[in-house]
Every structure is written in structure tokens, then in C-alpha cells.
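After this line comes chain A, so read on.
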Amino acid sequence: MAQFLFNLFAAFTLVCALGVVVNKNAVNAAMCLLLALVGVAGLFVALNAYLLAFLLLLVYAGAVVALFLFIIMLLDTKGEQRPGLKHASLVARLFAAALVGAGLLSFFARSRLPEPALGPASAAVGAELKLYAYQLFTTYLLPVQVIGFLLLAAMLGVIVISKKLDAAEDAP
Partner candidate 1 sequence: MNLEAVKLAAANNSWGALFPELMLACIALALLVFEVVLPRKQHRYIPDLAIIGVAFTLLGLFLNFDSASLDSETFNGLLHHDHAGQVMRVFFLLSALLVCVLARVSLAKRAVPRVEFSHLVLVITAAMMLLAQSSHFVMLFVTLETVTIGFYILVSYFRTSAASLEAGLKYLVMGALSSGLLLFGIVLLYGAAGNPALPMHSANAMHYRDLAAFLAANPHNFVASVGIVLVLAGVAFKIGAFPFQIWIPDVYQGAPTPVTAFLAVASKAAGFAVLLVLARDVFASYAWLVIPVLTLMAGATILFGNIAALTQHNVKRLIGLSGVSHAGFLLLGVVAAASGAAMATGAVYFYLFAYLIASFAVFGVMTHLAGADDSDQELEHYAGLAKDNPFLAAVLAVGLGSLAGIPPLAGFMGKLFVFIAAFQAGARWLLALAAAGVAISIYYYFGWLKAAFFESLAPSPDGPARPERTPVGFAAGLALSVLALGSILLGFYQGPLGQWLTLK
Partner candidate 2 sequence: MSLIFDNYLLLAIAAPLALALAIALGLPKRWSVRLSYIAFAIPLLIALHCWWRFADAGQRDGYAFLATYHTGLGGLGIGLKLGLNGISLPLFVLAGVVGFAAGLYAIQSQAERLKIYLMLLLIMQGGLMGVFASVDIFFFYFFHELALIPTFIMVGVWGGRDRNYAAMKLTIYLTAGAMISLLGLIALYVKSGAHTFDFVALRAYLAAHPLAETVQGNIAGLLLLGLGILVSLWPMHTWAPLGYGAAPSSAAMLHAGVLKKFGLYGLVQIALPLLPAGLVHWSHPLAWFAVIGNVLIVGLITMAQRDLKQMIGYSSVMHMGYAFLGIAAGGIIGPGGVVLLMVAHGLSVALLFLLATAVHHRTHTFAMDEMGGLAQKAPVLAAFFVAATFASIGLPGFANFWGELAIFVALWKFSPVITALAVAGVVISAIYGLRAAARVFFGPSTAHFDGVAARHPPVDLRWSEKIPALVLLAVLFFIGFWPKSVTVPLDAALAPVPLVAAK
């Protein structure tokens, strides 16, 4: 069962990911991304990372992809309209794809690490949550603080970049 689920999710993720890359329509691409994320979340579950799977769906699917879709709609771009690829460009893309593929194969072939004996899966979702909480607020407290500032900065940045000009305040 686990094997099957793994294969299923893996194949699903890959296909959807490829869909992101090849889909001409940005909306479709976003939807593919969403599906790929769902696939990854499934893999997370297979790896006993329930909370992370949940977070992934929450943050990515719920927030990020929604944001993407929202923006796509907002900007109303009409896909990648182009008069056709130039040969050079096409060749370059094929070459790049071949290169990446070759790299991937070489990685597959050589990246075999010793397979560790798999430890027992965590008993319950709650225990995992508690562990994360302890870690985040003791060992990794500093990064959490930094992330806090990062989010604040990002928020400010979005405001600065997006908000309408307030002539009275910002005039030179």
C-alpha cells in the first residue's frame, strides 16, 4: 500500500510539475502547481510529516497558489502569445532540457546513499507538533525571530511597492 501510494503520488507530482512547465496558459500552470503541491503533500504524509503536509497545503495551496491565481486574473495576461520560437531559442531550450535530463540521470545513477533502516513512524500528529514547538522556541528561537523580521520586511516591502503615491508625505 505504502509502495503504491508512493508511486502514485510520485508520478502524480512529476506529471503535474511537468504540467507547470509545459502549460501555455498561466492559469493552467498555476492549477498544475497546485496539484503538484498536493502530490508533495501526499508524499509528506507518506514520510510521516503530517504537520508539514498540512502546512504545505495551507501555505502553498491555500495562500501562494491562490495569490498566483489572483494575480493572473488581475493582470489578465493572455498566455505566452508569441509569433513562434526562433530556431536558436528552440535549440537552446532543447539543449538545456537534454542537459538537465542528462544531469538528472547522472545524479540518479550516482547519488545512492546507504539505505538506513527506517525508524518507527511518530505515533500521533500531536506529538510531532509538540516536538516542533519545543524546537522552534528553544533551539531555533533565533531563526524564528529573524523570520519574524523577514515577514515584517516583506510586508512593508509589498506596501511600499504597491501602495498609491502619497504626494504629501513622500514628495522630495
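A quick word on the picks: all candidates are chains of the complex that A comes from, given by their letters.
In this section, contacts are C-beta pairs under 8 Å (C-beta built on N, C-alpha and C of every residue); 3 or more make two chains touch, one makes a residue touch a chain; residues count from 1.
Everything numeric here is computed off the predicted structure, so don't read it as measured data.
Of 1 or 2, just one candidate touches chain A in this complex, namely 1. Those residues of chain A that touch candidate 1 in the complex are listed here as 107, 110-111, 113-117, 131, 134-135, 137-143, 146-147, 149-150, 152-154, 156-157, 159-162, 165, 167-172.
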